[in-house]
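Please find one structure pasted underneath; my questions will follow.
Note that one protein chain of the assembly has been removed; the remaining protein chains are unaltered in position.
Presenting subunit A:
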Amino acid sequence: MFMDTKKITELSKLIRYFILKSTTKAGSGHPTSSMSAAELMAVLFFDGFYTYDLSNPHNPKNHRLLFSKGHASPLFYSLYAAAGAVSEDELMTLRQADSNIEGHPTTRFKYTEAPTGSLGQGLSIGLGMALAASNAAGADAPRVYVLMGDGEFAEGNIYEALELAGYYKAHNLLGILDVNRLGQSDPTMVEWDIDTYRRRVEPFGWTTFVLEDGHDVNAIRSAYQSAEKVKDKPQMIIAKTKKGKGVSFLEDKLGWHGKVLDAEQLKIALDELGEIDKDLRGEIIKP
């Protein structure tokens, strides 16, 4: 663990810059759904939790990551850009015909484990990976992380996965629920009532970590630390976040799902983000 809160904060800012710039360049995409999970993912990647050999995706000791909320692909790709594994030039090819970084993640991009974008499926895939890994490596099995949106928690498939993961005591599976309150056309059914999510998840045999502020780097770190210590149950971090976090005219605003900023709006947004160290890169620890 690096425990460098300031650096994670700076990296989160850089990631937001990448998200906004790449989606404006693409002319479409889901920047606000990406921004809500920036800290959750920045801590995972760059604070030493997610261990992965970027030069060898087939290393059996690699941790695994699934973006079940596949529409947050700008965040997904920006993380690899912030890790130095994707150049800023490549990032700017988002959604273009010959690019490997598609609108929703596909296996054309080498760090995608499975295509996502049809919601509610990532947790099951993550469970399969976690069980296959623990079958081979037992207690030392690499961990599997699944980022989910609160909108997709309406899908029945999620509850099937919760149930089976609890049954199999998938100790190396960690769900990360990004409760940003807003869906595509309206708020979700329970909005920011994160305790309802906790009460839904725990009875299936999960340990949960509820974060009142899903942008608080120290709180996120401590949740990942605690989750790692759980050895007999799957875990879920349930984090209250703001969709469009970091830019005031996007933050927690309906009507911005799947919409990108035009050039003028981008300028205002980047001004608000403040000074960004574009050369800053985070380190993903190798297994």
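In this text, a residue touches a chain if its C-beta (ideal position, glycine included) is under 8 Å from a C-beta of that chain, and two chains touch if they have at least 3 such contacts; residues count from 1.
Following the convention adopted for this analysis, contacts and distances are computed from a predicted model.
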* If you look up the hidden chain in UniProt, what protein name do you find among "Acyl-CoA dehydrogenase family protein", "Carbohydrate ABC transporter permease", "Response regulator" or "Transketolase domain protein"? -> "Transketolase domain protein"
* Structure fact -> Across A:74, A:126, A:183 or A:282, the one contacting the chain not displayed is A:126
* Just name the one of A:118, A:184, A:218 or A:248 that touches the chain not displayed here. => A:118
* For the chain that's not shown, point to the residue among A:5, A:106, A:196 or A:265 touching it. => A:106
* Could you please point out the subunit A residues that touch the chain left off the display? => 64, 106-107, 113-116, 118, 121-133, 135-136, 144, 156-157, 160-161, 163-164, 167-168
